[in-house]
Each structure stands twice: as C-alpha cells, then as structure tokens.
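In this view, the complex is presented without one of its protein chains, the others remaining in place.
Moving on, here comes chain A:
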Amino acid sequence: MAKRKGVRKGFIALFFVIVVAFGALIATNVMDNVEDISLGLDLQGGFEVLYEAESLSDGMEINEEVLSDTVASLIARIDVLGVSEPVVSIEGDDRIRVQLPGVEDQNQARELLSTQAQLSIRDVDDELYLDGGDLVEGGARQSFDPNTNQPVVLVQVRDGSLFGEITSEIRQRPIGENLLAIWLDYEEGDTFSEEMMKEDSKIVSAPSVNETIQSSDIMISGSFTVEEAQNLAGILNAGALPVELVELSANSVGASLGERSLELAVNAGFIGIALIFAYMLVYYRFLGAVAIITLSMYIYVVLVVFNWMNAVLTLPGIAALILGVGMAVDANIITFERIKDEVRSGKSTMSAFRAGSRRSLSTILDANITTILAAGVLFYFGTSAVQGFAVMLIVSILTSFLTAVFASRLLLGLWVNSRALNKKPRLFGVKEREINEL
C-alpha cells in the first residue's frame, strides 16, 4: 500500500476557482440568454399556413426562382404586419410554408399574405384602363381624405396626364356608369355588377367621377380603418406576387400552450432538474456533486448555444433538451459506475479514476455517435419540426458530451490529483466492505 501523502491544496483551490467563476458567469448572464431565446409557434401561439404556388398564366413554370421571388415578396408583406420571427420556407417543388409566431389576427394575416396585389382600374364594363405597370413602384402610402378625414390609400401614377384622360372620359358617362372601379386581383370572368353585390368584394372602391382629375396621385377611399389602409399601402409597395397562392392548410398552432403554459413547463423543468440533482447527490455522493456542477454547465451552455444560433425554441426543441439532459446524466453515471467498479476491485483512488474514465469513454462515444447519426438522418431527410428537433438534439448531445465527459473529468481530476479523496471510498458511494483486497 502506498503511503498517504499530504493533500495538495492547489488543485482544490483551482477547482473552487473554476466552479465559482462558472457560477458567477451563469448567475450574471443566464437570464439574459433565456430571455433572448425566441419561442416557436407552438410555445407562444401563432399561425402557420402552407401554400401551393400556382402559375398566374398558362405556360408559366413554377421553378425555384419564381418560388424564391414569391418568398421575398411574402417577407416584405410580413414586415407590414410587424411579425418578429417569421419563417417563410420553400418545401418541395411548389409549396411555401409561412409561420407567424405571435400573430393574433389570423384573418388579416391570411389576407395580407395571399392577396395577389394586382391593382387595376376599370370601368363598369370591366374595360381595363390602368394596371400595376402604370403605378410608381413603392409609391403607395396611407393618408387621409382632406374632406372627410377618412383613412385612404394614395397611389402614384407614372404618367400624370394619363389619369386626366381616364377621368375626363369617364365623367362624361351617365350617372351610375361614371364609376372608376379599383380592383384588387381582378380575374378573367369577374364582372363589376356581380362583384359589387358581394360582401367581400375584390373592388376596393368605386368612386363616381364628376370632374377631370389632373393628378398623379390616385386616392383609393374604401371604408378603411387606418390599419387596413396602412396594410393595403404596404401590400401594394411590397409588390404583386408572381404566383397565385392556394392555401393547402392553415393551422393555428398550439396556441393552447400559451405563455402561462410555458411558465408551467419551465417550472416543471426546474422541479425535474432539482429531483435529478438530489438523486445524483444521494446516490453518488461526492461524484454526484461534480455531476451537478457539470449538468448546470450543460444547461447553461445549451441555452447560450441555442441563443447564439438564433434558434427558435419549439416543443420538439424542449424534447431534445430533455434527451440531452438524459444523455449528460447518463454519461456521468456510466463514468461513475466504472470508477466505483474500479474502487471496489481494490484500486487506489487515482488509478480507479483513470481506468474508470478511460474505459467509460468508448461506451459513451458509441452511444452518443449512434444517436447523433440518427439525428443527422432526421435533419437530412426531415422537414420543419423534425429538422428543428434534429438540430437541437445534435447541439444537446455535443454539449452534453463536452460537459459530462471533459468538464467532469477535469473537475474530478483536480480532486483526485490533490489526493484529498484517497482512502475515502464512502465519498464515491462505495462501502468499505464492498472493496476486494488486491
């Protein structure tokens, strides 16, 4: 038996320096990170639509270019809505998925997204006088009717005299026919008389023209609210969609799991983690204390990385996080059990630690690589939610591996090398009588 040497206090001091430094880092900055993580649709409520893009005219091909143009103009429109973390993604050959977290007025959002925004001005016989090509790009704005103070939308015509010609022609018609029909998304076959009867008409407004208007500003005065007028101006400025979007499905995603439920979930998470900590401490004693420190590191690092990746935390993300906690705990347990085995077989603390760490590493590696492999496949072949899960899972596994293997080893190694743990198997949860004499 080796003689017991003095305790090297330097290692222990270093241990506490690391722990205190990390503790201070976590304490000062974890809440900032938590608050910065954006929540997915399923955690804060919101709404998701899946569109199929259909060509506007025959012979037009729906290809990647058209789809990305569509996505670009959808994003411009979503800016009008002021959604903070929209996700617009192309799926398959002709589908576009739009996720709008936190959006409450779904009908408004739906209308805003799928409106073609092809503005046209026609007479009562549906004769085309003016279309989007005649308008100044980005020239639409919300304003107020100087006479009635009603919210209106102003659009600018490229050629001011053109509007004068149109109005001078229409004003000569008899009353009831001297109307300027302003259409949004006129389609072949639509007629003025039918559309005016509809409640949700495509004719935004149909003012009667009594005089020639020589102006490049056209005032569209529907019975708008300020917000509606702003939205319409926003859509017109964002430009027309190059395709027609047909709604395949529109789901209000899990708004049932609103903020209050999220709070519950977070609290439940704290309780669960506290239970894990307590169990580890009781069962593995000193080793358990090290596990608690490295698990705290894991949780902190995962949150920082999620935040740093600008990841959106969804329910599947939480699932991956839990699995990551499980794997981090598991890596600790595998190592600790190995170390205990070695202590029981009669090895000294130092060689038990070395042998236990070494032999557990390949097990942990195999188990983690297999799971990462599965996650990689899920990412590669999966869509949206499945992909999100896979990314979170990979991050969780890598982080759990770093903290549970390397941080644990480093921290425990400091104590072992300090010789403070020599001949104290109880600290490892091993009883003296379990130890075989070598």
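By definition in this document, a residue touches a chain if its C-beta (ideal position, glycine included) is under 8 Å from a C-beta of that chain, and two chains touch if they have at least 3 such contacts; residues count from 1.
Simple rule for what comes next: contacts and distances are computed from a predicted model.
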Name the omitted chain as UniProt records it, choosing among "Fluoride-specific ion channel FluC", "Branched-chain amino acid ABC transporter permease", "Electron transfer flavoprotein subunit alpha" or "Protein-export membrane protein SecF".
"Protein-export membrane protein SecF"
Using the touch definition up top, pick the residue from A:Phe16, A:Tyr283 or A:Phe406 that touches the left-out chain.
A:Tyr283
Which is it among A:Ile333, A:Ala352, A:Val391 or A:Leu427 that touches the chain not included here?
A:Ile333
Given the full complex, what residues of chain A touch the hidden partner chain?
42, 45, 48, 50, 104-107, 248-258, 260-261, 264-265, 267-269, 271-273, 275-276, 279-280, 283, 315-316, 319-320, 322-323, 325-327, 329-330, 333-334, 337, 341, 344, 359, 362-363, 366-371, 373-378, 381-386, 389, 393, 433-434
